[in-house]
Structure formats: structure tokens, C-alpha cells
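One structure is given below, represented as C-alpha cells, and several questions about it will come after.
A single protein chain has been omitted; all remaining protein chains appear in their positions.
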Amino acid sequence: MKSLSPLKWFASREGLYYLALVLLLVAVLPLVLGPFRLNMVGKYLTYAFVAIGLVMCWGKAGILSLGQGVFFGLGGYSMAMFLKLEASSPEATAIQSTPGIPDFMDWNQRTELPWFWEPFNSFSFTVIAIVGVPVLLAFIIGFAMFTRRVGGVYFAIITQAIAAILTILIIGQQGYTGGVNGITDLQTLMGWDIRSDASKNTLYFVTVGLLFLCLFVARMVQNRKLGRILVAMNAQETRVRFSGYDVAAFKIFVFCLAAAFAGIGGAMFTLIVGFMSPSFIGIVASIEMVIFCALGGRLSILGAVYGALLVNAAKSGFSETFPELWPFAMGALFIGVVLAFPNGLAGLYQNYVMPLEDRLFKRSKPELKTAAEPVATRPSAEKADNYDPMTNTCSPEKS
Amino acid sequence: MGTTDTTASGRSFGKGLGFRKSLMTLAASVMLATSAQAATPGTAEVNTTGLAVTDDTVTVGILHSITGTMAISEIGSVQAEKLAIKQINASGGVLGRQIEFVQEDGASDWPTFAEKSRKLLRQDNVAAIFGAWTSASRKAILPVIEQYNGMLYYPTFYEGLEQSPNVVYTGQEATQQILAGIDWAVETKAAKTFYLLGSDYIWPRTSNKIARKHINKLGLNVVGEEYYPLGHTQFNSVINKIKLKKPDVIFASVVGGSNVAFYKQMKAAGVDFTDEKPLLLTISVTEDEIRGIGGENVEGIYASMKYFQSLDNPNNKEFVAAFKEAYGDDMVIGDVTQAAYLGPWLWKAAVEKAGSFDIDKIREVFAGIEFTRAPEGYVRIHENHHLWSKTRIGQAQSDGQYKVVYETEELMEPDPFPEGYQ
Partner (left out) sequence: MFDGYTSSELMSIFAMQGFAGLSLFSVFVLMALGLAIIFGQMGVINMAHGEFMILGAYTTYLTSGFFQLYLPGLFGGYFFVAMILAFLICSALGALVEWLMIRHLYHRPLDTLLATWGLSLIMQQAYRSIFGAREVGVDLPEWMMGAFSVTDLVELPINGLFVMIIALSTAVAVYLLMYRSGYGKKVRAVVQNRPMAEAVGVNSAGIDRATFALGSGIAGIAGAAFTMIGSTGPSSGQAYIVDTFLVVVFGGAQSLIGTIVSAFGISQAQSTMEFFLSGSMAKVLTLLVVVGILMLRPEGLMALKVRR
């Protein structure tokens, strides 16, 4: 990628896309929506973090994780543990038999704070944990699996099992985790009330800010050599390996990156929603996150943001007006996206709107196509020699 | 509601069905508890906090899951709440105002519950919310409802350990169900040993904790305690353990789909509950659940709850008839459905006693509010916002109904933070 000066970059097509998203999230939505709806948009955006991570590891590198909810949850739980400790000051919990520990521990006859809760008294530790814990787990999983060349479907199913394990564990160990109810009744962040309208507004803008930070990181990775290797790996893993690259290391890296994004999203989710519970970790939640990414366009990080926004907005809208129809619509959406628009909204945009733009603005074919990375992979090529249906996701474009 | 108003409504509805007559009697009984006020007080007077109250209507919210995994359980509550609202409207409404409701779907998803309760309180300004079923959904709603000072009427029997100024708990808290149940088993069935079994989440665990303490206080033994993940369907191992330990009583708080598997497999393993060897005492299987399990699979088990559809009293007969008329003859009514039905009536009584829809004024008058026409007989609101109610033991019959075999003499006092049981 040619490096452009920032000004020129914003005038380029890709720059305009980002500008449009900034305008939408920073100006249009806050002006149009009331505080209640804006808070909901904030919640949707926390899922966009996960979706961006999935674009990187599934869309680009071909690693489909059905356990992103795990990382989302770990980030969210880290934040929730900090907030819960703050809400459980000895004064606030004076009626408990052991004041100063979270209420659910007291109900479960715990008389002291478990060791792994202790560090969460510190905000700086919490901030590190929000990214660090998901990344650590992602590293362990990734290291164990990718160095043994587990990929594709196996990886998806194992991550799904991990999501199931974590859910059962959290629900079962309610004295330590709050069980199925989760960690609830979170009030303040370092003395700052997170429940008022004003603070919800602030949290929204913080989320938007962090989201653009993640977009920036993702874009950086995607536009460097690293990003190209990921794409190449997806298409022809063996050839990349034969070219001397350590494929496993790249996969571990991108998986950890996705986990970090998900962790940040989870932490913001806890702040915005005000609690964290195992239902955001499980299989259903994790698969829904994949669909946000698939709808937006699995190859486009911007598409992922729109995908998360649209699916969730549709979910809220539909379930308010036609609760019975919502699962049908959602199901049809899954099938439709996969069958008809494998590249999601971004693919549609690239195929139909972009040519129109070109004609309208008489642009020459721009050299920047990053918003939706052109399809560089050809499944047919590999089918001929070593096509392996188990370990490979192929490029979605058929025609 | 004032004297003159009651007579007026009595005149207009007096020629209706017996059902309506009874509603009139109800209105009269509520009236007894209230001081006389103007017929239809002005809106500015009864609503100083900007709730959705007009001169003719008042809007409330219903918030349950009608989609997702919890829909199975929550639909009965929605039906009961709508029925109560319809009946209240037919009897003249609340403070002369017809009740309108906004229904939202919690979609079995806890943030959705929080979100929708916020919508109900902020956008719709509802005067009351009838809703939530699982503890998790209630815990999600709780901060919202406390923040915006709403009032939730929560129907499910639950684990206790909570007492919010913004919630009225119309179901039983754990001690009400458990203590009476165990005492009954010990006194009338001479039970000595207990096996505690539950689904793995907060309600069964808290319930079993209370049960264990109580059993130990009585000087008796718990020979096993076991939890299975929600949705678990293989119970052969625990059935073997039960056979090995030979407890006198299996105390079961298994919920959802697991119930079906558990009772079918117990039956298949040659356990005939009518033999009462061991006796099975559940706190989770209402008539609703039996529909899915099949009456023949649970015949003979005992349940400890406050309400059974077969309760023999005039209130209940009317209620069951009205419910079947509204939703079809094949409907069954479980404990929670009845508790949900109480919500709107209790709210109405409180509003009329306070002479206002304002949450703060209602809260002050809660303690001592009675509902004499409750299908379960008689309930009274305790100052801790739970209900005084009787606990009954029913034995399941093959037709899916319970036969009431025991009823506590006194109303059980609700005690969400039981001393010595924590």
C-alpha cells in the first residue's frame, strides 16, 4: 500500500468510507436518537468489536471461531468483577454476614474474597486483564491447535465446545462467578455513576472512540504484508508454509488479535448494559456474532461494523413489532447471506454501488479497494491438487 | 374508589354473570380498606410524577419472554396478567380509569429485559410493570427499575435474598415453600433421610441450602446433594446413586426440559412414586410442567407450593372458569400463573388505598394490603413486599392435576433473608 498523507487519505475512497462512519456514529445518530436508543446503539457497537476480530481471523485468515463469546465474556467479566468489587464496599454491604464481598458470594457462604478476585480491586490490573485474559486464553488455544495444524471445521467445533465448557463452569461455580444470574447491580466506575443518562452518553462516545482505534489497528494489519500473508494462507496454506513462513505463528497472532478486540467489546458491554452474565458467552451468542460479521461482509472490517449495527437494530425492531416472526427473519437472513451474498453488504456494495459511483463521479478505477478486499482466492485452484474440505474455508465468491 | 362509584358500577354490572357479581364483591372488599374519596379523582391529583395516566386510562407494561427458550414458561403468566387486567377493566378499572397495557418481549435474553424495562419506564411511562420470570431477568431489570423508580410485580417462586423497594414478589420465596414441605414430610411421612437434587443454578442451590439447614435442625440427615446443568437429559447415574443411598425423600428442584428426562427415567428405572419409596417432594413441578412430562410419569409425586389448580374454594373455581373461557378448555394453571394473576389486582388495591398512581405513595401503603378474592384463597402483602400465603402439599394424579393433601394452618411469613438459613 502506498502511504498517503492523512489529508489525501481522507479524500480517497476508503477515507470517505471511514469519514462517513465517523459522521454517522459521532454526529447523525447522537442527534437523531434519544438517549435510550443511543444507548442501544452503544450496545450494538460492542458487538462490532467482535465482528471486526472475526473479519480478521475468519474473513482474512480463514479461521472460524465459534467461541468468540468466550473472549467477549472474559473481557466483560473482568470489567464486571472490578465494578462489583467497587459496588461491594463494606458500607454498602453492611447487612451481609460478611460485609465487603459481593452479595452473591455472601449468599453462597463464602466468607472471603477468592484469590482470583483480589487483583480486580485495581483498575490498572483490570484494564490489563480485559485484553490480557482473552489474549492469554486465545494464545493457549491457538498454540495448542495451530501448531498441530488443526484448522477449519475442527477448530470451529472445538471453540464451540470451549464456549459450552465455560458456560457450564460459570453457572456451576456460582459462589465465585454469580452463576446464571451473572454479575449484576453494577453502579459506579471509580466513583462515577455509570447509570445516568449523561454517563451513558459518555460511554457511547468512548465506545465509538475505541471502535475506531480497533478499526485502525485492524486496517493497519490488513494493509501490511502481514495482512497479505493472512489472505494468502487462507487460499493456499501449504504454499505459504513452503515459502518459509511460520503459518502457525500468523494464525496465533490473528486469533489473539480477534480475542483482544472481543475482550474490549465485552468490557464496554458491561459498562453500557450494567451487568454481565453467562448468556453472552454461550454457543448461541457466539454464533450470532459470526452472523454480524457475515452479514456485513466477512472480508470488510467496515462492513462488520454495519453488520453488527443492522442485525441488532433489526432484531430490536422486529422483536418489538413481530416477536413471532423474528426467528424466521433471522434464519432467513443467515441462509440468504450465505447462499446469495457470501460477501455480505460489503460485497453487494462493491458489486453494485461502486460501479455506479464510478460512473457518477467519473473516477478512474481507484487503486484502493481495501474497503472490501478483492477476492484473491480461488478455490478451484486448490481443488485440483489438495483440496481438503475439512480444513479449508474457500473463497466465497463463486462466479 | 369511593362508595358512590362502587354502587354505580354495581348497578351497571349487577345484572351480569355471577362472575361479575363476584368482582363487585371484590371491589367492595377493596373499598372497605380504603377511605372514601372523590368518584374519579382528577389526573393531576393522582399522578404527580408524569406516569401515563389520562382522565380515562392508565397504562401498564407487561414484560415477559414470548420468544426463545423461556417462552414455554412465561406464556401462562402473560395470559394470567391479561386476564386480570380485562377483569379489572370490566369491573370499572382503577380509580375510574381503564387499564391499557404495552406488551414487550424479553426474548429470553437478559439485556433485552433491561432494555425493554427501560423503554417501558422512559418512553411509555408505565404505572406498573408485570413481568420477568427467571431470577436472571429480574436481576437485569432491577437496577433499571430502581434507577427510574418503577414498580415490578414479579410472579415466580424464587430463591429470596432480595428485597427491593421497587419490586412486589407475588410468588413465594424459598423458605415458604421449603420449610412447610419438609415439615410435612417429616411429620406425616416420618421421613428421616433426604436426597437433594436440582438443576445447576441459583434457585435450586439456594433452596437446597435452606432445605439442608432445616433438615439438620430437625436432627435428620441429608444423604446426597446433586446438581446437573440446565438442559441435561441423562439421569441414570443419579438414579443409581439414589437407589444406593435409599433416602426416604428425594427433594427435587429440577427445571425445564431436564424435568421430563428425569421423571421419565425414574419411572423407567422401576421407581413407582405412588409407593412413596422413596417419596419425591418437588418445588419446581407445577401443572404446567406436568403437561410436558406426562401425568403417568409423575403420578404420586408431591409438590410443595402455594397454589394448585384443583384448590377447592369459590375464588379458584371462578378463576379457573374465567381462565378456561378466555384461553380454551385445555389450559392448565400452575402456581406461577396464579401468582401472575395476583399482580394487577394487588396493584389496583394499592393504588386505590393510596388514592394515587405515584410509586412513592403506593409503596407506603403496601404493607397490610389484602386480597381476599385470590384464587389461592387469601394473601396479604408483608412489609418486605412479599406475600403472606399458605403453603400446600399436592399429590400428582395421572390426569396431570394435583390433589391437595395438606395445607398449612397459618399463613407462612415471607422471610427473604432467613436468619440461620444462610
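Letters are used for the chains, namely A and B, taken in the order the chains are written, and counting of residues starts over at 1 for each.
The rule we apply is simple: a residue touches a chain if its C-beta (ideal position, glycine included) is under 8 Å from a C-beta of that chain, and two chains touch if they have at least 3 such contacts.
Small disclaimer: the values here were computed from a predicted structure and weren't measured.
Of the candidate positions B:R291, B:K324, B:K361 or B:R380, contact with the unshown chain belongs to B:R291. The residue from A:L21, A:V135 or A:I162 that touches the chain not shown here is A:I162.
Across the entire complex, the residue among B:K264, B:K324, B:R363 or B:R380 in touch with the chain not shown is B:K264.
Hidden from this view is one chain, which touches chain B at 66-69, 71-72, 75, 200, 226-229, 231-234, 236-241, 243-244, 256-261, 264-265, 267-270, 288, 290-297. Although one chain is not drawn, its touching partners on chain A can still be listed: residues 58, 64, 66, 144-145, 148-150, 152-154, 156-158, 160-162, 164-165, 168-169, 171-172, 283-284, 287, 290-291, 294, 324, 327-328, 330-335, 337-339, 342, 379, 383, 386, 388-390, 392-394, 396.
Here is the rule we go by: only the chains that are shown with their structure count from here on.
Centre-to-centre separation of chain A and chain B, using mean CA positions: 39 Å. Here chain A touches chain B in the complex through residues 36, 39-40, 43, 95, 97, 103-104, 106-109, 168, 171-172, 174, 179-182, 184-187, 195, 273-275, 277, 279, 316, 319-320, 323-324, 326-327, going by the rule given at the top. Interface residues of chain B, counted against chain A in their complex, comprise 66-67, 104-105, 107, 109-112, 114-115, 118-119, 122-123, 134-136, 139-140, 142-144, 147, 161, 200-202, 205-206, 209, 227, 229-230, 417, 422.
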